[in-house]
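See below for the structure under consideration.
What follows is chain A.
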Amino acid sequence: MPLPLTTLISGLSGVFIVMTLLMMMVRLSSKLAIALEKKQEKQES
Partner candidate 1 sequence: MATIESPMAGKVFQILVKVGDAIAEDDEVIILEALKMENPIFAPEDGIVKEIVVKEGQQVADGDVLIVLE
Partner candidate 2 sequence: MELFQNMWAAMAFDNLYWGHFVMWAIALTFVYLAIKKGFEPLLLLPIAFGILLVNLPSDIMEPNQGLLWRFYHYGEEWAVIPPLIFLGIGAMTDFGPVIANPRTLLLGAGAQGGVYVTFFGALALGFSIDQAAVIGIIGGADGPTTIFLASKLAPEMMGICAVAAYSYMALVPVIQPPIMKLLTTEAQRKIRMKSLRKVSKLEKIFFPIITVIVITLVVPDAAALMGMFCFGNLLRESGVVERLSLTAQNELMNIVTIFLGISVGATMPAEVFLSPKVIGVFVLGSVAFAASTACGIGLAHLMNLFSKEKINPLIGAAGVSAVPMAARVVHKVGSEADKKNYLLMHAMGPNVAGVIGTAVAAGMFLSVLK
């Protein structure tokens, strides 16, 4: 495959894979953070 095409395909797919993965991980970490904070609130009260 010619180099420009390799650059295009790996580049575009790379950007979208990273961002999709990041989106999923951010959702998960948000859930974890909210759960942790709830737990802490309960302990305090």
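Selection rule, in plain terms: all candidates are chains of the complex that A comes from, given by their letters.
Worth pointing out:
Note that in this section a contact is a pair of C-beta atoms (placed from the backbone, for glycine too) under 8 Å apart; a residue touches a chain by one contact, two chains touch by 3 or more; residues count from 1.
Everything quoted here is computed from the prediction, not taken from an experiment.
For chain A, the touching candidate in this complex, among 1 or 2, is 2. Interface residues of chain A facing candidate 2 in the complex, by the touch rule stated above, are 3-4, 6-8, 10-12, 14-23, 25-27, 29-30, 32-34, 36-37.
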